[in-house]
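Mind having a look at this structure? Questions to follow.
Here the complex is missing one protein chain, while the rest keep their positions.
Now for chain A:
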Amino acid sequence: MSVLRPLDKQPGLNTATILLVGTEDALLQQLADAMLKEDCASELKIHLARSLPLPSDVNRPRIDLIMFVVNLHSKYSLQNVEESLRHVDATFFLGKVGFLAMGAGQESHCSIHRNTVTKLANTYRSPVFFCDLEESQVTRFFRGQAPAHTTDANRTRLSPWPVPDTCPPGP
C-alpha cells in the first residue's frame, strides 16, 4: 500500500512541489494555471492527481503540500477525497495538508453542506478554504468561511502559511 510520506525523500534545491487531488480535472488545471502565474520564491511544480494512491512506478520529487479539492456540487468528489485521505501518512497533517472547497457561491447547486467539509478538515487538523473560480482567472480565497455575498468589500486576503521552504499557495 503506497502511502504518501512527507519526509521520505530529499527536498529539491529551491523547488516546491504541490499536489492537488480532486476528481474534476478542469478545475485542478485552472487552479494550477492561476497558481503558476503568481510569483514564487522557489521554483514551483504542481502535480495533479485524480485520487490517491499515486502510481508507484513514477519517480517524483518530494511533495511539500497536498491540497484536497472538493466540489460542493458533487458528492462524488467528497467521496473521492475521503478515500484518498487514507493514503496519506499521519505526519503529513502537521501543516502540509489543506482542503479547498469550491462552489459555495452557488448555494442552490450544493449537495454537500459546508459544515461537512469543515468537520472533515477539523478531523484532520488542517485548514479549509472556500473558493470559486471565475472566468477572469481571479480566484478569491476566504479562509475558513464561506462567502455570503461575494462583493469586493468582503474579500479578505489570504495570510501566508507558516511552512518553511515552500511558498504559499494562490494569491
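Heads up, the rule we're going with is that contacts are C-beta pairs under 8 Å (C-beta built on N, C-alpha and C of every residue); 3 or more make two chains touch, one makes a residue touch a chain; residues count from 1.
FYI, contacts and distances are computed from a predicted model.
Enquirer: Can you match the unshown chain of the complex to its UniProt protein name from these: "Nucleoporin 43", "GATOR2 complex protein WDR24", "Centromere protein N isoform X2" or "Isoaspartyl peptidase/L-asparaginase"?
Expert: From the listed options "Nucleoporin 43", "GATOR2 complex protein WDR24", "Centromere protein N isoform X2" or "Isoaspartyl peptidase/L-asparaginase", the omitted chain resolves to "Centromere protein N isoform X2".
Enquirer: Out of A:Arg5, A:His47, A:Arg62 or A:His87, point to the residue that touches the absent chain in the complete complex.
Expert: Within the whole complex, the residue contacting the unshown chain is A:His47.
Enquirer: What does the interface between chain A and the hidden chain look like in terms of residue numbers?
Expert: On the side of chain A, residues 19, 22-26, 29, 32-33, 36, 43-51, 54-55, 58, 60, 74, 76-77 touch the unshown chain.
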